[in-house]
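Just one protein chain is left out here, and the rest sit where they should.
Entry: chain A
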Amino acid sequence: MTQQSSVCDLTKEVPDSLLLEAAEWFAVLRDGRASSVEREGWQIWLATSDQHFFAWQYIEQLHSNFSSLKSCAQPDDIFQKITVVNRRLISRRKFLSSIGLVSLGALIGSSVLNNQSGSLPWIVFMPDIRTGKGEIQNHSLADGTALWVNTRSKLNLHQGVDSRIQLFSGEILIDSIKADPVPIYIDTRLAIINSATKVCFSVYCDQNKAIITVFEGDVQMTIASDSTVQSLHTGQMLTLHSDGRSEKASTDANRRNWIQGSFTANRISLGTLLHELERYYSGFISVSPAVSDLEVYGNFPIQDMNTVIKMLESTLPVKASRPLPGWIKIEAIKTV
């Protein structure tokens, strides 16, 4: 199993004092109103060494982690909710550090805690296999079946007389066409998918939906909401929503193209394309509304954003800039 280790060396390579300097420069430049003297100072600082640049990138990357919050609920609301969550955690933490509850206390504690935590058995915090952003893994199961794991996925894998996969989030592709397969079960929150024959299919799941796509062979599935059993055959794709709705369609090739590292755009909007590719890009991509509806065609390499940008710039009236490392901004070419 591969592990990303690039950041692991960070503590050794970038001393705390450099991170502080990077954070200070970030605070100066953040709102885009720094003076030219300040900007020059930053450029000089940045060019001092690779370490300086690395520290800067690290801070910048952290900043982009919070970008998803900008478009959602009221920040004040977030602030308040997090404050409440943290306060509750403090009191729960105290339980852990206490000497222990006596039996009566244990009973009360039990009901309080059960009530507080609710039943969310699908929260996973230590999966067997986990991929980072942009990472695609290929595993070979004991029976020769290929298991592909797409970007940002979490799953557990048990192998015995059959193969069992608990897919918590993300996307996998199972290919047992060339294998002598044992039965396989894929457990998602919305359905359990299984097959005992040679098959090639993919399963995508997130909090709200699961998408099962069969490229070759047959799969059966038991739908969690009503315990009905359905079959899917070559060329079929089923989307299950957590509210119980479902839709059948024909196969979307992009549910498999990722194992080749590509995404095929066929008359989709630029905004949609970049939204898809952002799943693989560990940074932030912004598209100006003026160009986000442009239609795009072609095969795009999902793990190479630089090439994608070049392709877009050569075929569409757009230009890309990088206001800060990790941030790609796509706008219309200004006509004079």
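Methods note: a residue touches a chain if its C-beta (ideal position, glycine included) is under 8 Å from a C-beta of that chain, and two chains touch if they have at least 3 such contacts; residues count from 1.
Note that in this section contacts and distances are computed from a predicted model.
Missing chain, UniProt protein name, picked from "Branched-chain amino acid ABC transporter permease", "RNA polymerase sigma-70 factor, ECF subfamily", "Putative ABC transport system ATP-binding protein" or "NADH-quinone oxidoreductase subunit K": "RNA polymerase sigma-70 factor, ECF subfamily".
In the complete assembly, the contact with the undisplayed chain comes from A:S169, out of A:T131, A:N150 or A:S169. Considering A:R39, A:K81 or A:H158, the position touching the chain not shown turns out to be A:K81 (whole complex). Interface residues of chain A facing the missing partner chain: 3-5, 7-8, 10-11, 16, 19-20, 22-24, 26-28, 30-31, 33, 58-59, 62-63, 65-66, 68-73, 75, 77-79, 81-86, 88-90, 92-93, 95-98, 100-101, 105-110, 113-114, 117-118, 120, 123, 125-126, 152, 169, 206-209, 275, 279.
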